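Every protein chain but one is kept in place in this view of the complex.
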Amino acid sequence: MTDAIAAQIPPPAEELSVDRWIDLYRTMVRIRLFEECAADQVEVGEIKTPCHLYIGQEAVAAGVCAALRTTDYVWGGHRSHGHYLAKGGDMRAMMAELYGKRTGCSRGRGGSMHLIAPEVGILGTVPLVAATIPLAVGAALASRLQGTDAVSVTFFGDGAVEEGHFHESVNLAALYRLPVIFVCENNFYASHMRLLERRAADSIIDFAAGHGLPGIRLDGNDVGAVYAAAIEAAGRGRRGQGPTLLECRTYRWRGHVGPSWDTDVGVKRRDELKDWLPKDPIARARHRLQATGVAPEVLDRIDADVRREVEDALAFARESPYPQDEDLLTHVYWTEADA
Amino acid sequence: MTDAIAAQIPPPAEELSVDRWIDLYRTMVRIRLFEECAADQVEVGEIKTPCHLYIGQEAVAAGVCAALRTTDYVWGGHRSHGHYLAKGGDMRAMMAELYGKRTGCSRGRGGSMHLIAPEVGILGTVPLVAATIPLAVGAALASRLQGTDAVSVTFFGDGAVEEGHFHESVNLAALYRLPVIFVCENNFYASHMRLLERRAADSIIDFAAGHGLPGIRLDGNDVGAVYAAAIEAAGRGRRGQGPTLLECRTYRWRGHVGPSWDTDVGVKRRDELKDWLPKDPIARARHRLQATGVAPEVLDRIDADVRREVEDALAFARESPYPQDEDLLTHVYWTEADA
Amino acid sequence: MRTLTYAQAIREAHAQLLATDPRVFLLGQGLWSPWYAGTSLKDIDKEFGRDRILDSPVSENATTGAAIGAAMAGMRPIVFHPRMDFMLLAVDPIVNQAANWSYMFGGQVPVPVVIRAAINRGGEQAAQHSQALQAMFMHIPGLKVVMPSTPYDAKGLLVSAVQDGNPVMYIDDRWLYEDEGEVPEEMYAIPLGRAAVRRSGRDVTIVATSFMAAQAVLAAPRLEGEGIDAELIDLRTLKPWDRETVFASVRKTGRLVVADAAWKTGGAAAEIAAVVAEELFGALRAPVSRVCLPDAPAPMSVPLEQAYYVGTDEIVGAARRVLAH
Partner (left out) sequence: MRTLTYAQAIREAHAQLLATDPRVFLLGQGLWSPWYAGTSLKDIDKEFGRDRILDSPVSENATTGAAIGAAMAGMRPIVFHPRMDFMLLAVDPIVNQAANWSYMFGGQVPVPVVIRAAINRGGEQAAQHSQALQAMFMHIPGLKVVMPSTPYDAKGLLVSAVQDGNPVMYIDDRWLYEDEGEVPEEMYAIPLGRAAVRRSGRDVTIVATSFMAAQAVLAAPRLEGEGIDAELIDLRTLKPWDRETVFASVRKTGRLVVADAAWKTGGAAAEIAAVVAEELFGALRAPVSRVCLPDAPAPMSVPLEQAYYVGTDEIVGAARRVLAH
């Protein structure tokens, strides 16, 4: 990190309230348990759509989205179950989508890699790497032109910065001083490829200087730190001070796609996992909450509530009907009837 | 410029010999006089193909190409008359190309924006902004795989860094440590748009840190400085030390396209021109040569020789035949007969 | 009625849309330039301010993507590509994103974006500054593609394109910019998907797109002089195209020429020829004849350009041929 950038790291945020910490904890648990359940259903073949699990990275979605309002936009990619839940997307609708059901959030046309929840500002997540980054810039431009103070957040991986349109987008946002938060979830892999097999240096954050916007490198497994940085970045955006680049360093526990623990890149990855498992963002949050005096039972109750919510979503998904043949050719064009 | 980058600026090159200076001077004069002649022919309508003149920027092409060998590659764009001549392209063939003649370097199918001289390592210049940057990386990869030490130089403008594939290409070259010299000719404009109308900061050189390669910001009107930096960068490439980014700060005197002095962006540009005209790279080189004792007549003789060369090229172009209808559909596919 | 040039009509449509709909804005290269878009956007930034008229960096992918994202967020952007060739850098946002969005998400988020691309060829610009690539986009479900040939349509189709809830590619041709025609002062919309019969005739149907539709208008009197009574259909919208109008005409004439100034193989004309040959098999009295560019990149030198481009002569020749069959 160059000095110019280090200087832009915000001052430590004021201490978060316990309630806020509990919210963050609950969000992370909802993501974790939803995905563990989905993983099981993939394993047994009930879910067939390719699922890229977010387990291990929950602090990023939870921390960033806690800093947002319903009217703010969130954009994601192939690994967006967490973004969807953290921003307030309906769990049943997502589970049904994974089951390819008509009640799914995308009506059974998208699957895990295409999630949507317009009512909470998620206008779509899609699996083409970096694809929603320019869209996020456009939504921020819309906010500006509409005179709202909505910010637009794009979540993407360390692989996405290799796509040229990442750079084009950051430049546009910086130039027009748009309210965008670029959240790079650096989990050090793009499928089987390690970061340093794809770039000369671990220097993603240095692009902030090149593009002329503030950049902050963060421990992406520290939900409090992510939250604080996102509050700062969202504030900058709302005040018309332009975009921010956040690099959240984290790690995915499972394989690139599918439920299993990732061994396809060999022994090294197994060693890394050993380092990263203890950094579990949920365990850390739990530890911290207990240290501040929250009783374990309170947290256990949250866990149990979430477990029930996930079971309910699963039952809903299973019981829902499939799309019918007559749905096949609808919505190729949008019509007023869709409005 | 961040400190990390400043530190990578090479030590001042050893003093250049007078002969070398004279060569650099001659190259610049050849470009200048060729283009002034071409500009006149555009003005009177003899040349119809769109011409983007390089006048004012000659030190960049001259300085960089003097550091290269015939077997090295040079790639350019829409404004490449200078690159072509500096690398050793045949002047007659280029003038004939501007005239749309069969004897043109591209056989009358390319015009000013598509120049080629394979015999001296120019495999093509094309006008899509940034288009040849990835090609240059590919040629460098070819050198590596063929076991040669040829370097590959790509000339592009400050506008080209706004294209995502500029970034993709720099990353590839840095990752594979390829012998590429990325020469950004920052003339502060992309057609009518000033640099700071297109990016948040005058910070192109900072991309070097992001991509993990050395970057050097240079006075692009100082042919000696450009030459020294190019020698250093070419050496790095040949030694397997990877690519270099050179930002050569310069200014074009004429309009974005066509022969006239550029007024389409208003008064400000006229003021800037007033600052830049005295920085004329040719006048500076001449001054310096005279200061080291070279007699003005020696330089005048060079000028006169070049003037004759340009006149000869013009006559050649005028006398050459046009392509015929039967040429229209040849070479859509390359065939062994072309080899 | 008042006449305007094609370029002025485009400009007027932009201005009226900007004046009446706060959701409309422009993004793209050359919007602040006096010459990039010819006169089709002259001083539009001065009239509507640079907040809504955003000249952009040289970043086709991100500007197009940003327009698409803004459309999803409730705006009605027009993203401008001064040459269709440059737009090839934005095929991902257009084809993978904008075109699929409605379908992938069950119609929940419309993408009312207009992607304007100018065909700008000739003048010894050569292969990378000449392409007419409508066929590539006509193939893509979810997109609409319009190509006006008259000032009247240039205005009305832009209005419809902006008012439609879908991604619409609006392709104009610099060779038409100075053509004059009657254009109402008020804002009006021309339904997408509806062709215009420019002339009715009994002997041969000429279906043409854009520049070739204008050339066909010049061809008709020449054909008439030879005793050939041509019916001229200006397709106007390539996707979805107006089968009914074309079918009705071919049922009458039994003969069809399709003229599209783009490469022949796999071009828009192929689709029209194929559909007519399938659907009106019995009605066709001669093989369909396509008037297109040869399957070669655009050359540079004027003599080669002259040999390369097609126009009235080729339409006349094709009409003669299908009648001679």
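Going in written order, the chains are labelled A, B and C, and every chain counts its residues from 1.
Throughout what follows, a residue touches a chain if its C-beta (ideal position, glycine included) is under 8 Å from a C-beta of that chain, and two chains touch if they have at least 3 such contacts.
Keep in mind that what you see is a predicted model, and the values were worked out from it rather than measured.
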- request: Just name the one of C:13, C:104, C:217 or C:323 that touches the chain not displayed here.
  value: C:104
Message: With the missing chain put back, one of B:32, B:48 or B:114 would touch it. Which one?
response: B:114
Field: Touch criterion as defined above, residue of B:96, B:153 or B:175 at the omitted chain
entry: B:175
- line: Cross-chain touch to the chain not pictured, restricted to C:85, C:203 or C:314, is C:85
Query: Given the full complex, what residues of chain B touch the hidden partner chain?
result: 73, 75, 106-110, 114, 116, 118, 123-124, 126, 128, 131-139, 141-146, 152, 164-165, 168-169, 171-172, 175-176, 330-336, 338-339
- request: With the missing chain put back, which residues of chain C would touch it? List them for me.
  value: 61, 85, 88-89, 91-92, 95-96, 99-100, 103-104, 126-128, 133, 135-136, 138-142, 239, 263, 265-271, 273-275, 277-279, 281, 284, 286-290, 295-297, 299, 325
Field: Missing-chain contacts mapped onto chain A
entry: 48-50, 100-101, 106, 108-111, 113-114, 126-131, 159-160, 162-165, 190-193, 197-199, 264, 322-325, 327-329, 332
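Everything below uses one rule, namely that only the chains that are shown with their structure count from here on.
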- prompt: Which chain lies the greatest distance away from chain A when centres are computed from Cα atoms alone?
  reply: B
Between chain B and chain C, centroid-to-centroid distance (C-alpha), Å: 37
- prompt: Which integer distance in Å separates the CA centroid of chain A from that of chain B?
  reply: 44
Query: Distance-wise, how many Å sit between the C-alpha centres of chain A and chain C, to the nearest whole number?
result: 40
Statement: Residues of chain C that touch at least two other chains are 56-57, 59, 61-62
Multi-chain contact sites of chain B, meaning residues that touch two or more partners: 162-165, 197-199
